[in-house]
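Excluded from the complex is one protein chain; the other protein chains are retained at their positions.
Read from first to last, the chains carry the letters A and B; within each, the first residue is number 1.
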Amino acid sequence: MAKVKLDNLNHSYVPNPNPEDYVLKNINIEWNDGGAYALLGPSGCGKTTILNIISGLINPTSGSILFDDKDVTNLSPLDRNIGQVFQFPVIYDTMTVYDNLAFPLKNRGFDSSYIDKKVKEIAEILELSSTLQNRASGLTADGKQKISLGRGLVRSDVNVLMFDEPLTVIDPLLKWQLRSKLKELHHEFKNTMIYVTHDQTEALTFADQVVVMYEGVIVQIGTPTELFETPKHTFVGHFIGSPGMNILPCDVSDQNVTCFNHQIKTSSDLKNIQSNSKLEIGVRPEFIKFSSTGLPAEVKNVSDIGRYKVVECLVSDQKIKVIVNEGEEVTTDRANLEFNSNYTKIYQDSWMVS
Amino acid sequence: MSKKTLDNKAWLFVLPMFILVAFNAVIPLMTVVNYSVQETFGNNLFFWQGIDWFEKVVNSERFYNALGRQFLYTGIILVIEIPLGIAIALTMPKKGIGVSICLVLMSIPLLIPWNVVGAMWNIFALPDIGLLGYAINNWLNIDYNFTQQPFSAWFTCILMDVWHWTSLVVLLCYAGLISIPDAYYQAANIDGAKPWSVFRYIQLPKMKKVLTIAILLRFMDSFMIYTEPFVLTGGGPGNSTTFLSIDLVKVALGEFDLGPAAAMSLVYFLIVLLVSWVFYNLMMRNEEN
Partner (left out) sequence: MSKYKWLVPTLYILFLMIPIYWLINMSFKNTSEIINSFSIFPQNITFDNYIKIFTDSTWYMGYVNSITYVGINTILCIVFALPAAYAFSRYKFLGDKHMFFWLLTNRMAPPAVFALPFFQLYSSFGLFDTHLAVALAHCLFNIPLAVWIMEGFISGVPKELDETAYVDGYSFPKFFFKIFIPNIKAGIGITAFFCFMFSWVELLLAKTLTAVEAKPIAATMTRTASTSGYELGLLAAAGVLTIIPGAIVIYFVRNYIAKGFALGRV
């Protein structure tokens, strides 16, 4: 296992690119040996590109990749010693499960007794032992993905294990089982795992640390809790959480924040606010309460999710969502909204001021 | 896999087509069967012969010679064209302007009327007039004359067929190849697979379906071949390149020997049916997997 560092990565798929042709801009990430990381972002944000650059399938336009401080930017995927699990199961259909798992080791010239030991060991962990002599093409989708995973695990010198939205074709119940299995594997083997997804649940439950990307740029790196409580970019705010953060326009003057002519208390430091920038307040539905004082709003819609209710309110023409726990009363018609100042942040040009 | 509903009204859709094809297939076949068990001396007088003609055909040396020549020809064709087609498909570009250029140029031989193919190769291979004939005789100093030497005639027929039909195999294999997602090649790269392993474990299995179609089509079409070799060599020199269809037409239209011709036709058709039944089952089993 190795620590992975991305140094000033820029990438464009067209030769001689203009600034707007870059799909990755100034990517700098340092991932520790043995950590479980997620790359989260919407489709097209560049996360699969990063993955393919790390694995060596793409050469970056500029910048370098280092495994344990060794520059591997010009090494082939074979020489980088990585494992990758793709969106759909990629297995060798004509081989048995055993031969599939043995394949990477056979190509590297290990002797058959070692191969046999390793294959059986990994098959045991992945619960594939009973199917070892079956043709790989006969397995279910999750079984095939396990084979893909196994081909990475079977090499004891593998540096990084990468996952490109691996649960896409898996049934929901098995999705949960595979996710747990991955966490279990990580716990036992302490592999460096990088998991790319656009599903926040997968990212937040799998990773110790999440890199959130948007339009080719990293907007925040942090633990799931950090991303939830202190989103550094409005995109992080509204992408994470269900429903996402409420973003409202506001004005700041003399250290006072007003939103729809109502003063709001926040925990952000207002010292460096430029007056001609786009100013917004961000507050999660979980941190808004109905009270007697606060921003006046009209209650429009209540959705009962079960454990909580989502109340959609309207302040002039701005929608605000509030989460109310099960059993609590919801006022109808008119109400006042109070924001928890600890979790109310100011955003200048979409970035959080601190 | 779409769910089909059981509905015999669907026969209404099928009926017009069925009538048209049956008209062309069943009536002539009935005629052939009719002739194969009768003898005629002209004037529309027919006498029952039973299976006499069949016995004659099955015991005729001429028929076996033609059959043997045909199997040899088809065998050589398959052995050359299938691997060659696969090899070319593997090296064709997958993106860019090269793709269109390759596909268009490679398809041209397939759309040339078969008699023109024969005539073209006739002109091309004539010993002192054609480029090939001239080149072999004068630049390679080999005595080559396809109108007089059986070996040269075979050589030219086979070369002509390879020229004519390999592209079909290439196009089929190419279609199979480009449907393989990149991820398979990427995974093989990561697993450290050598090019031969990539071919054996990824490309060849994914081409199985199209290869079956290619082998079936090439077997059938070369087994029934008539026009190209006939225009090129007329079946000669002698009868060295008289393949099954050529022989059959000689007997039927040339010698107007209806009985034997009909019996031979049926035996011929039966062989073809048997092989296509085998291949059809192979293909259907492949599709179900």
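What we mean here is this: a contact is a pair of C-beta atoms (placed from the backbone, for glycine too) under 8 Å apart; a residue touches a chain by one contact, two chains touch by 3 or more.
Given the structure is predicted, the values throughout are model-derived calculations rather than measurements.
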> For the unseen chain, which displayed partners does it touch in the full complex?
Replying inline: B
> Out of B:183, B:213 or B:282, which touches the unshown chain?
Replying inline: B:213
> For the chain left off this view, which of B:92, B:183 or B:282 is in contact with it?
Replying inline: B:92
>> Need a quick check: the contact residues on chain B for the chain that isn't drawn.
In response: 2-8, 10-11, 13-14, 16-18, 20-21, 23-25, 27-29, 31-32, 87-88, 91-93, 98, 100, 102-116, 119-121, 123-124, 128-132, 134, 163, 166-168, 170-172, 174-176, 178-179, 209-210, 213, 220, 223-224, 226-227, 231, 244-246, 248-249, 252-253, 258, 261, 265, 268-269, 272-273, 276-277, 280, 287
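Note that only the chains that are shown with their structure count from here on.
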> Per the centroid of Cα atoms for each chain, what is the distance between chain A and chain B, given in Å?
Replying inline: 56
> Can you list the residues on chain B that touch chain A in the complex?
Replying inline: 181, 183-184, 186-187, 189-194, 197, 201-202, 205, 289
> Where on chain A does chain B make contact in their complex?
Replying inline: 55, 57, 76-78, 82-84, 86-88, 90, 92-95, 103-104, 107-108, 137, 148, 151
